[in-house]
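First up is the structure itself, then whatever we jot down about it.
In this view, the complex is presented without one of its protein chains, the others remaining in place.
Presenting chain A:
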Amino acid sequence: MEAMEIDAEKNLQRKQSTYLSLDETFEIQKETYRGQQYSQIYFARLHLMRTLLYSLVPHWKSHLKVCTVLGLEEEKECIIVGTLYKHMKLKPCILDEYSKERSAVPLVKPHNFLHLDDHLVLEDESGRVKLGGDMLSPSSYVTGVVVALHGKETGSGDFLVLDVLEAGLPPQIELPLQSREDKYVVFVSGLNVGSSTSNPLQFQLLVDHITGHLGDEKEQGIASQIVHVVIAGNSVEIPSGLLNGQNLASKDQSRLSEPVKELDILLSQIAAGVPLDIMPGPNDPANFSLPQQPLHRCLFPGSAAYNTFRSCTNPHCFELDNIRFLGTSGQNIDDLEKYSEAKDKLEFMERTLKWRHLAPTAPNTLGCYPFTDRDPFLIESCPHVYFVGNQDKYGTRELRGSEGQLVRLLSIPKFCETGVAVMLNMKSLECHTLSFGTQFGS
């Protein structure tokens, strides 16, 4: 029998990239709550967007003047700038709970609150005016978007809209022209460790692939080109039955912390080899309102020991080799889906970029911290990659702006349901999926 040749061990070096975190604007440690209400954040948003729109109006319609809502004159064409408010018939209202008619049918809300009778209202500092005409379709807009409108006031007091100006994609810093090498970023979300539907073997397969423990040299070669891993929310699922306010028995207390411990073990395997960013999601042990603060380091005693482990805010903004990434764990797009309609999730993402606001429905229907002096969700610089986690399916598209901006839109599916993670090539910004299955087919 021939002696088997043992190949000389080839050490594959993992590629590296420079990392810059831009999450400072989403942190709220320095904020103090003094009893302010949401009028402050709406004021900041309107002011910043209005300044921007005023600079765009002359290029759009140079012959028309801008006026305030209270300064509208009947039948005189002009431009008004303000925040949209969508009046929705089916939107749940806290007063419904106090309604005297107790219907037999519980006040269960449908998934989507659109109705044909919804109408839009524009509000600026002086007043509000109802919007009429066919130009603006209420189903495409949500409360909280700042736009400029060209139109005129009608006899009935409505404002007939003739044209709309949205802020459009923000300016983008051009990517360096020199040829970049193949480097990959792995995106995954919705791991839901600890839930009955998640398969620990699938996640272990993903971890093994990233760390290069799977496959032959070619596979390992591809894995060595992974420079970063981003986990976009919903990494754990704590059994909800335990969180009903009752005292926990010691047996239940360990059940409460099991999912996080399991996650920590797996994350430390990843962090040992590759830089890792973990973002909180709607089901994670973090605060509820946006911007969600980073998951605490004490939850990850094993992983936090590595300097490659970074706990990040949601939304998360960072730069890798000067390529700007911006993304959320899904709350902003899911909320848009409840209050407006589009052909797919990527179209919602496109709209948020064109409105230059990550979460226009915050604070109206999406929980948000009452900032007083700024609105951190305003997008000032266009990202190169814009991702959203915890979606139903994988989707990606390239979006081109009017000034040569190029954005890769990416919708990351829930890993526990689909077994799919996404690899993005930093050279071309193209994406492909990594699909993990544990079915042993016949």
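Here, a residue touches a chain if its C-beta (ideal position, glycine included) is under 8 Å from a C-beta of that chain, and two chains touch if they have at least 3 such contacts; residues count from 1.
We adopt the following convention: contacts and distances are computed from a predicted model.
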item	value
Hidden subunit of the complex - UniProt protein name among "DNA polymerase delta subunit 4", "Amiloride-sensitive sodium channel subunit gamma", "Nuclear pore complex protein Nup85" or "ALA-interacting subunit 3"	"DNA polymerase delta subunit 4"
Given A:S21, A:Q36 or A:N112, the one touching the chain that is not displayed	A:Q36
Sole contact to the chain not displayed, among A:E125, A:E174, A:E217 or A:D252	A:E125
Touching residues on chain A - with respect to the absent chain	32-37, 39-40, 43-44, 47-48, 51, 125-126, 370, 372-373
